[in-house]
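I have a structure I would like to understand better, so I am pasting it below and will then ask my questions one at a time.
Coming up: subunit A.
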Amino acid sequence: MTTPLVAMHDVNIRFNTTRGWGYAVTAVSADVRANTVTAIIGESGSGKSVLGAAVMGLLPNNAEASGSITYAGLELLGLTDREWDQIRGIELGWVAQNPASSLNPVYRIDELISEAAIHRRRIRRRDKRRFAADLLTKVGLPAATGRNYSFELSGGMAQRALIAVGIGLDPPLLILDEPTKGLDPANYDRIRDAIMDLAGEGHTIMLITHDVTLAEQVADEIWVLYGSRLVEQAPKQDFFATPLHPYSQGLLAAMPSRGLHPIPGESPSFFVPPEGCPFVDRCPYAVAACHELKTPSHPTEGRSVLCLLH
Partner candidate 1 sequence: MSRDSALRIAAGMLIAVAAMSLLAPVIAPASPIAVDMSLRNAPPSSAHWLGTDTLGRDVASRVIYGGRGALAISFGATLISMVIGIALGSLAGWFGKFTDTAIQVFMSIFQGLPGLTISIAIVGVMGASNLSISVAMVATGWSGISRVVRSQIRNLRNEQFVEAAKVYLPAPGYLIVRHLLPLTMPTLVVLATQRMGRMILMIASLSFIGVGLQPPTPDWGVMIQDGRQYFAQQPWALLGPAVMLFIASFSVARLGELLRDRWDTFSDDAMAVR
Partner candidate 2 sequence: MTNLLRVLARHLIQGVLTLLGITVLSFLLGHIAPGDPAYAILGSDGVTVPTEEQVQVVRESLGLDRSVVEQYFLWLGQLFRGNIGVSFMTNRLIEQELLARIPVTVQLSLLAITFLVLTSLPLGLFLALHKDSLLDHLFLGLTSLFSAVPGFLVALVLILIFAEGLRLLPTSGLNGPTSLILPALAISLGSMTQITRVLRAELLAAFGTEYFQSARAKGFPFRFAAVKHALPNAMSSVLTLWGNYFIAILGGSAVAESIFALPGLGQWVLKSINSHDYPAIQAYVLVMGVLCLMIFLVVDLLQLAIQPRLRRAS
């Protein structure tokens, strides 16, 4: 069992909004093992992006996080700004969701890629172009892209440039938030290959995506989030072979390769604190006890599921 790089224990995150408390992440406990690709899948609003942001310490200031998230043993929740600045970029790499608005339009791509390295005196300003060129080729982009601005790149190119920016300081942990969203098939494959190369080079990757097919192709571990709770966690083969949680089964049934069967019913409201299994209203096997279900069960080694059936 490789040592866990990121260990989450009973993580709760809620937002203080004008319409009262919003519950984004509830009682999530799970580990991300080093040198693995962990895919965190779930529909939008299930809390997966918030979890990613929490690991990076980039939650908006109306968010309240509790529980514990450790990175290589270091407790992240509660770090001061200065302490965060020491590990962000170097230890934790972040590749945001939409590249068009995450690349500052005022600077050229090579500046964006190399500014962190220059700031930390890893390279001198003179080497900026060469440093950026290496990273760009690594993500499959021509070196000349460095002289362009973000608004001059296509969606796919921007996404790969964003990845180049994220891996600038070669951080051990990389968090990718919806890297394939809105990409045409050609770019989709290039991004998928880029992710697999990164994993190959020894980066630990947390892949936040709603794209189950992508998870199937690149991930080693699968987390399923629904209604702000971690309903299932399992190694990829076991998950896709025998999904345990009814929501997981519904999720796989909805995949194009398996017949696009939609899951009936509504996903739970963001403002209602989740009691028991969040899928209870839409679960064909739901029973009264499901409402009180608190702790996930561990049917086999390395798997957990929040469901009375197992």
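Descriptive notes on the structure:
By definition in this document, contacts are C-beta pairs under 8 Å (C-beta built on N, C-alpha and C of every residue); 3 or more make two chains touch, one makes a residue touch a chain; residues count from 1.
How were these candidates chosen? In short, all candidates are chains of the complex that A comes from, given by their letters.
Values in this document were obtained by computation on a predicted structure and should not be read as measured data.
Candidates 1 or 2 all come from the same complex, and the one touching subunit A there is 2. Chain contact summary for the complex, subunit A toward candidate 2: residues 56, 58, 60, 81-82, 84-90, 92-94, 96-98, 101-106, 108, 115-116, 119-120, 149, 151-152, 162, 165-166, 168-169.
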